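The other protein chains are all here in position, but one chain of the complex has been omitted.
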Amino acid sequence: MTTTTFEPKIVGFLCNWCSYTGADLAGISRKKFAPNVRVVRVMCSGRVEPSFVMKAFESGADGVVILGCHPGDCHYAEGNYKTLRRYPLLKKTLAQLGVEDERVRLEWVSASEGDRFAAIVNEMTEQVRRLGPFHQNRGKNVKA
Amino acid sequence: MEERRIGVYVCHCGSNIADTVDCAQVAEYAKDLPNVVVSRDYKYMCSEPGQNLIKDDIKQNKLNRVVVASCSPRMHEPTFRRALQDAGLNQYFFEMANIREHCSWVHTDRAAATQKAKALVSAAVRRVYHHEPLEAREVPVNPNVLVMGGGVAGIQAAIEVADSGNLVYLVEKEPSIGGHMAMFDKTFPTLDCAACILTPKMTIAGQHPNIKLLSYSEVEDVSGYIGNFKVRIKKKARFIDEDKCTGCGRCQEICPTKVASEFEQGLGQRKAVYKPFPQAVPNKVVIDAVNCRHLKGRAQGKDICRICQKGIPNKSIAGCETGAINFDQKDEILEVDVGNIIVATGFQQFDPSVIYQYGYGHLPNVVTGLQFERISNASGPTNGEILLASGKKPEAVAILHCVGSRDANYHKYCSRVCCMYSLKYSHLLREKLPDADVYQLYIDMRCAGSGYEEFYERLQEEGVNFIRGRAGEITDTAESPEEKDKLIVLVEDTLVRRKRRLPVDMVILSCALKPRADTEKMARTFGLSRKADGFFLEKHPKLDPVATVTDGVFIVGCCQGPKDIPDTVAQASAAAARALALISKGKVEIEAATATIDEEHCAGCKVCIELCPFKAISYDETKKVSRVNEAVCKGCGVCVAACPSGAIKGKHFTDEQIMSEIEGVLV
Amino acid sequence: MEQRKNFVEEISAIPGGEGIRLCIQCGTCTASCPNADKMEYTPSEIIALARAGYRHEVLSSHSMWYCLSCYLCTVRCPRGINPTELMHALESIATKEGLSPHHRTLTPAMYRSFTDFVYSLGSLPELGFMTWYYLLTNPLRGLRLMPVVLSLIRHGRLSVKARRLTPEGTKQLKAIVEKAEALGGAH
Partner (left out) sequence: MKASYFPGCSSSEGGAKAYGSSSQAVSKVLDTELVELEDWNCCGSTPYSSFDELTSLALSARNLALAKKKGKDLVTPCSSCYVMLNRTNAYLKQYPKVKAQVDEALAAGGLRYNGTVRVRHLLDVFVNDIGYDAITAKVKKNLAGLKVAAYYGCQVVRPKFGFDHPENPQSLDKLIESLGGEAVSFPLKSRCCGGSLVISEENIALDLSRKLLDSARSNGAECIATVCPLCQTNLDVYQSRVNKKFNTDFKIPILFFTQLMGIAFGLGEKELGFKTNIVSAGKVLAKYA
C-alpha cells in the first residue's frame, strides 16, 4: 500500500441499544480497526430516514452503514423490522441518484458482537476504498 | 434566539485517550468551531476538578451549551448532565463525543485517530447548538418485584426483598424450587451438606407472607418499563388442587406408571404423579401429563386408570383422601404489575455424549458430575453408596476436568467451578471408598476463592492421584490382562511426558455449565442481550455486574455466567439491594427524549399509529390528529422517521440535530 | 530469546502452524496419538520445545516422522490447533535444512523416494518406488520382504509398467512443479 491510499469517509448510523453498545464493546476489548467510520447515534435504526443517508452523501461521505439490533432483539420490539422494510426503497432511490449499491450497507450487530462490529467496519472500508471517492459533482444531485 | 456559547472539554482519560489522540490539538481545533467560547483539554474530566472546570466556565463564561469529548455516553453522560444541572443549566444542553471506545482504544495511527476525534468533536458542537431544554419525567415505582427462577439465587433474592416488606412473585418452571443446588450432595470447600443449608431457605421462601410462590409456571410476556412492568405468567396445569393437596405422597405410592426421574438425572425412577424430591417446596405433587395413563387415555376419549384418585377398591387401597386430584385443571394466565425484575434462571449441564470418545451414553459407568452428586447423595438412588451399574464398588475412579469447557469445539470459557467440585468428588470417594484409587485429570487447577487452595492441599494429603493432562479418550478395548473389563483412560501425564493408560471402573465427567436452552427466548421476553458465550450480558462487566441494558431488569447467578454458590448468593443480594433502592426512592426518572406531534402539521394519516410498537399514539377523532402519550412513548423515533408530513418531532433526536451531526462528522 | 521468537514466528507463518501460540499443553494430542509412545518427544512436548526455542532439537528429532496423519489430535485439540499439519510443516523445514534424522528413521528416505517418482512421472508405480526405496535404504530388508513382493506379483498386484501422463500433461505438470519449487518449495 502506498501513502496515497484513498481513505474513504463513512458515516455509521448505530442504534443505541445493540450496535452502539457493540461498538463500545469493541473498544473495551481494544479491537483494532479502520478509523474511517464515524458514528452517529440514533435510539433505533428505525429512526434512520432516507434523507439522513442522502445528507451524508451530500456532505461528502463515500459510504454509509446502518447498524441495528438483530431481528427479534430490537429494544423497541420491532423498530428494526421497519428499517428492514424501508431499506429496499432507500436502495432504489440511491440507485436512481447514481449511488453504487456497495456504498450503503445494512447490518445487525448485537451488544455482544464487538468483533463483528470491527469486522464490518473493516470490510466496509475496503469495499468503499475499492469503489473510490463518491465525487462531489455527483454528490450535488443528491439532495436531502 | 439566544446567542449560543459553547464550551468544549477534551479528556485525556489518563493515558487512555492521550496515548493515541493529541488532545491538546483537538482542543485547539475546537476553539475555531462556530460558537465555541472555551475549549480545554484535561487529564480526567470525570474527576471533581474536571467537573468543576465545566461548572466554573458555565458561571464565568456564561456557557449555555457543553460538549465533553471523552468516553462513551453509556459511561459518563449522567455524570456530566448532573454537573450541568448543578451549575443551573438544563441537563439536555449537553453532548458527548466518544473519543475513547470509538477512537483511541480502537485505532493505532495517532494522526488518523486525532483527525477522527476532531470530526467527532465538530459533530458534537454542531449538534449541541440545536439542543433544547427538556424536563426529565418522573414516574412512580411499583414496589412489587418479580423473581424469575427458584434456584438458590432466586430464593436468596426473593427472601431479601420480601423481608423488607415488599411483595415478591417468585416464578419457577419446575414443580419445586431448589434448582441445581437441591441435587448436590456436599458443597465445597466446607463440605456442609447442600440440603442442610438450602432446605431451610426453601421453606422460608415457601411460607413467607410476602412471597407469592408460583411453581410450575412460566413468564410469557413482559411489557412496560422500569418501575412499571406488566408481566403475563402462565401457571401450568398441575392437575392437583394445591389447596387440598397435603403432599402426603399416597398417590405417588399407588400410581402404576414409572418413568426416569429428572431430579435423579435418569439414575432413579419416579411416578407419573410425583414430587420431584421429598423436601420439595411447595410440598405438593404434580401429574406429568405426558406419561399419566389417564390423561393419555383422555386424548383418545378413553377413561382409564385414575388409581391415584379412586385407589384400587377391590384391593381396598384408597386413593387421594383430600380429593386434590383434578384432571380437568387447565393452564391459568395471571397478569401482575411489578417495578423491578430479577432474572435468576441458572444454567444447564453440558451434555457430554457429543464428545463421543469419552464414552458417555455408550460405555457403562461413565457418569456426569450431576449424576455423581446423586450417586453420592444419601437421599439418592443408591442411598449414598458409590456403586457401579453392576452394583459392585469401584476399585479405581477417574475424574476428568474441562469436559466441554476450555474447548474450542464446544465452549471456550472456563466453567470456574469444575476444579473445585472435582476436588469435592475426590474427597467423597476417598472418604467412602478408602481403598479405591482416585485419579484427577486436570489441565490447570483453578482454586481461586476463600479456602479453595487449602482444600486442594487437603486433597493432596488425602492421597488423590493428580495427573496434569486432559484425557484423549476412554475405551473398553483392553490391551493387557489388567485392562480386561475396565474402562481405560488415555492421557498424557504432561509432567513426565508419558502417554499413560489408566484402567478404572468409573469415570466422572466434570461437565461445563452452559447457558440454558431457553436463554434466547428469555432474552427476548426480558429485553436482555447475550454475550458471545451465550450467557446474559451485564450492563458493565466490572462496575455494574447485575444490571442490564434494560433498566429495572437484573441478572444474578449462573444465567450471567458460571459461578459458585457464594458468588451467586452475593449477586442475588446485590440485585435485591438495587431493586430496594429504587423502591425506597419511590419514583424513577425516565428519558425525556420522546416524540411529540405538531397538530398544525399532522394530516391525521395514522401511519404512526400503525408503526408505534408501544401503542403510544392515539387518534383524536374530534381534531382529526394523532397524539403521543409521552408516558408510554419510549422515544425510538420510528414514527418520526415515517411521518409523511414531518409533523412528528423526536425530542433530543430532531432532524436538524442529526443532520448537523452528520455534517460534523464529515468535516 | 531472539531464537525462540524467530522459531515460533517461523512456524506460525506456515499454513497449519499458526496455532502453535495457542497451545495450553493439555496433552490431548499425545493422548490421542497412536505413535506418541514411540516418539522421541511427544507431540505436545514438540510444541513446548519449539516455543522454548529449541529449534535444532525439534527439527532433528524423529517425532514428526512418526506422525501417521490420522488427524485424531486435530479433531480433538481443544484449542483448534492442527498438530498433524504442524508435524508436516516441521518435516518440510527439517528436509529443507537437511536435519531429518536418517540414521534413526527411514521415513524421510521413504518419503523422498516417493516424491522422486511423483516428481519425475506424475504418478506412483509401486514396484519401482519400493525397489528404489530399498536400494536407497537397506537392500537386505528389501530381500526379507521378498515373500510379500512375490505374493503381490502372484496376485497381480504389482504392475511393472508405470502409468504415464500424456506428453502434454507431463510437460504441463513439470512446468507447474518447477514453478512451485521456484516459489519456495524444496528439491
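The chains carry the letters A, B and C, assigned in the order they are written, with residues numbered from 1 in each.
Convention: a contact is a pair of C-beta atoms (placed from the backbone, for glycine too) under 8 Å apart; a residue touches a chain by one contact, two chains touch by 3 or more.
Not measured: the values here are computed from a predicted model.
Visitor: If you put the missing chain back into the full complex, which of the shown chains would it touch?
Guide: B, C
Visitor: Can you name the residues of subunit C that touch the chain not displayed here?
Guide: 14-15, 34-35, 38, 64, 66, 68-72, 74-75, 82, 84, 87-89, 91-92, 95, 105-107, 109-112, 114-115, 118, 121-126, 130, 133, 137, 147-148, 151-152, 155-159, 161-163, 165-166, 168-169, 172-173, 175-181, 183-187
Visitor: Go through subunit B and note every residue touching the omitted chain.
Guide: Against the missing chain, subunit B presents residues 356-357, 475-477, 479.
Please note the rule applied: only the chains that are shown with their structure count from here on.
Visitor: Measure off the straight-line distance from the CA centroid of subunit A to the CA centroid of subunit B, and report it in whole Å.
Guide: 31
Visitor: I'd like to verify one number: the distance from the centre of subunit A to the centre of subunit C, where each centre is the average of its C-alpha atoms, in whole angstrom.
Guide: 49
Visitor: Could you check subunit C for residues that touch two or more other chains and list them?
Guide: none
Visitor: Would you please write down the residue numbers of subunit B that are in contact with two or more other chains?
Guide: none
Visitor: Please output the residues of subunit A touching subunit B within their complex, sorted ascending.
Guide: Within the complex, subunit A contacts subunit B at residues 7, 9, 11, 17-18, 20-21, 23-24, 26-28, 30-33, 35, 38-44, 46-49, 51-52, 55-56, 59-61, 72-79, 82, 86, 110-113, 115, 118, 144.
Visitor: If we count contacts the way the header does, which residues on subunit B are in touch with subunit A in the complex?
Guide: Checking each residue of subunit B against subunit A gives 72-74, 98, 100-103, 105-109, 112-113, 115-116, 119-120, 123, 523-524, 527, 529-532, 537, 541, 549-550, 593, 611, 613-614, 634-638, 640-642, 650, 653, 655, 658-659, 661-663, 665-666.
Visitor: Please name which positions on subunit C make contact with subunit B in the complex.
Guide: Residues of subunit C touching subunit B: 24-33, 36-37, 41-42, 44-45, 72, 76-80.
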